[in-house]
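My questions will all concern the structure given below.
Note that one protein chain of the assembly has been removed; the remaining protein chains are unaltered in position.
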Amino acid sequence: MRRSASVSTSLWFVALAVVCAFFADLTISAHDPWGELARLFSGLLTPDLTRTDYLAEALVRTLAFAFVGVGLGAASGFALAMVFGSRIVRTFCAFIRAIHELFWALIFLQFFGLHPLTGVLAIAIPYAGVFGKVYAEILEETDPQPRDTLPFGTGKIIALLYTRVSQAWPQLVTYTSYRLECGLRSSAVLGFVGMPTLGFYLESAFAQGHYSAVGALLLLFYVLITTLRLWVRPKLVPLYLMVAPFLLGSGLPIRWQNVTRFFTEDIVPAPLRGGEGWSELGPWLVELLSTEALPGIWNTLVLTQIALVLTGVLTLLLYPLGSRHFTNRLTGPLGHTVLVVLRSTPEYLLAFILLQLWGPSMLPAVIALAVHNSGIIGHLIGRRSNDVTLRPDAPTGIERYAYELTPRLYGPFLAFLFYRWEIIMRETAILGILGIATLGFYVDSAIQEIRFDRAMVLILITALLNIGVDILARWLRARLRLKHTAQSEP
Amino acid sequence: MLGRIAFCLTLCLVALGASAQTFVFTAIPDEDETRLRERFQAVADYLQEELDVDVRFVPVKSYAAAVSAFRNDQVQLAWFGGLSGVQARARVPGSQALAQGAEDAEFVTYFIAHKSTGLKPGSGLTEELKGMTFTFGSKGSTSGRLMPEYYLRKTYDAAPEEVFDKVGFSGNHSRTASLVATGAYQLGALNYTVWENEVEAGNIDTDEVNVIWETPPYPDYQWTIRGDVDERFGKGFTDKVRKALLNMDDPKLLESFPRSKFIPADNSDYAIIEDVAKQIGLIDE
Partner (left out) sequence: MTALALDGVVARYGDLQVLGPLSLELVRGQTIALVGKSGAGKSTLLSLMHQHWRSRGVALMPQDLGLVPTLSVYHNVYMGGLAQRSSWHNLVTLVRPYRHDVAQILPVLQTLGIDHKCWSATGELSGGQRQRVAAARAIYQAGEVLLADEPASALDGPMAETVLGALTQTYQTAVLAMHDVDLALRFSDRVVGIADGGIALDQPTHRVQASDLLSLY
């Protein structure tokens, strides 16, 4: 009964994606796409570190922005988790995390300019929203009984630290270090909009087709991420957090009148700013909605749907790489590495690369989103499959896959997929900055035209769309009785 | 540990204090951004010597970021395109165009086509172009977006999205050249100086891609300075900067732009750009 509901829901999703695929532009228009890809790979094989100036600086900045941003986000997220019972706080968290870090960066760039605060806040704010939610969920799942045994008169915060936080500590640490990895990706990607991190140079090198420089930067980035566990030790984290703020660089000084101007002039809708009055606001909004918001929403939805389903398909194909039931001592680490590389590649970066290689269409975005997200979910499902005990006489190979494991893992698989739905949509919107006509494209256009009033309306619409999808996903999870736990992100 | 923190704090404060007195300039990222800092650092050194103040160059990632930095007074001088200069000056009262490249008074845009289109060099904006794929440069570029869009609209009496099957924004001129060269787009429009530079440097195979049309001339790139620099850096500072720019004759420095030399310019030179931008709807009336 339950399974058939899951399966029929899945089929609906697939059917919808197929319909969407008819509306989507999925062509490869590059004249010689495989030649470009070959050049990229030869660049990866012949990395050249000397072609990028200020490489060490970029590396240090990438780390510094990640540490400070994630640190601030975790601290404020923890505070938010303490009061997460309040509806206002929950809505607030949902809102700030619905806006992608690149959008936050684009907003802060307008009044803080190229100051470290722009990058730090761009990471810290959306991360605080995510941390708030996930920390609250993790703490919620702890055993309440120790709290009852505490002597009367124990302070609230002390009680919390000794009981719930202590119990959840391992999960909190695992989750936070996973977010640190995400933070490194975000930090690198912020370079694309002007922060002095790896992305800054990666974009330039790519634009010029300097593939050896690209290769060097990419490899450096992977090394950074894969060795994370080696040098991020719990004992060293306080030291890193203390040093990182001093390594952000000084940027350009902030002028506070710019902040005031941004909020009191720049984002005020043009008709109101121009003194044309409220009567003109309607037509202004209608024009914005019909020419930019609606096409943007449509493309965002279409692209999200295709990417979501492709992510699902790819996950089902990839999870055996992370499962002990399909790998041995030799292939296990190899499969694990493949999944880690897939999930470590920021989708923004991947989409950018594929766009350069294949030419403009939705295809690079779809592939990038599916690859990155299936790397993450595949990893989780693989790990989950390791908890399944098979009988010694269980079938092997494809039969084991089709009859033993996949049916048992299908529930968690759907739960994870729905959990990432909102994230995929947020990414879909942001990929518009690269030129795919999702909402991000129109946001970027408005910013390039220095019309922040329009940009803000579009960003708000993007945020609402994300919140809507989040609610829909939660409703579906509840309807299919899929257990959703805080560990839905690794 | 505490000593180290104190030391770092002092360093930061010194750095902040110093940057308050630093004259900062930027340039729109219109072409090869790699080694941009290196190339413009030489210009910064030159200006520092001529002006007798600390001069710093900061790279930005987009035209809008250059305009924002100028407007936010984080940079006081900028090498803008025609459109970005107009946008910037409209937002900073008292700012003025100081100098333009000798080539900028009569700038043109090249329309280029991949050989697979079968279009002959110099064949013009014909009906054949309809339904092909086309890329502009940056969304905020004059030669890569504003003027080509203007002439497209004038020729076909329709928005580019209606004329072409697909319209993209490559980001900058050299990327437009390479995207059309690889056939990712069939057509593109770009800054003629970048094109000629790339051809000369051997980065473009003219058998694969060629120029099919060039626009009539219009004014483009210029140096723009904020109106309040005299207050901050001393009387006559604006004139000093203008003189330094006009006197720049080291070919190595001029190569960064790339221009043969700089000639005087003023705000009124760009009225035509403003008109076109308003017609297209890139600037609010």
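Per-chain residue numbering starts at 1, and chain names A and B are given in the order in which the chains are listed.
Going forward, a residue touches a chain if its C-beta (ideal position, glycine included) is under 8 Å from a C-beta of that chain, and two chains touch if they have at least 3 such contacts.
None of these values were measured; they are calculated from a predicted model.
Enquirer: Considering all chains of the complex, which shown ones does the missing chain contact?
Expert: A
Enquirer: Just to verify: which one of A:S76, A:Q167 or A:T300 makes contact with the chain not shown?
Expert: Only one listed residue reaches the unshown chain, and that is A:Q167.
Enquirer: Considering the whole complex, which of A:S4, A:T50, A:T149 or A:N328 touches the chain not shown?
Expert: Considering all chains, including the one not shown, the answer is A:T149.
Enquirer: Which residues does chain A use to touch the chain missing from this display?
Expert: Residue positions of chain A that touch the missing chain: 143, 145-155, 157-159, 161-163, 166-167, 169-170.
What we mean here is this: only the chains that are shown with their structure count from here on.
Enquirer: Which chain A residues qualify as touching chain B in the complex?
Expert: The touching residues are 25, 29-32, 36, 51-54, 109-111, 113-115, 192-194, 200-201, 203-205, 207-210, 213, 242-243, 246, 250, 252-253, 255, 258, 270, 274, 358-361, 435, 444-445, 447-451.
Enquirer: Touching residues of chain B toward chain A in the complex: what are they?
Expert: 1, 5, 8-9, 11-12, 15-16, 19-20, 24, 32-38, 58-65, 67-69, 71-75, 87, 91, 114, 116, 133, 135, 138-140, 166, 168-169, 171-172, 174-175, 178-179, 182-185, 282-284
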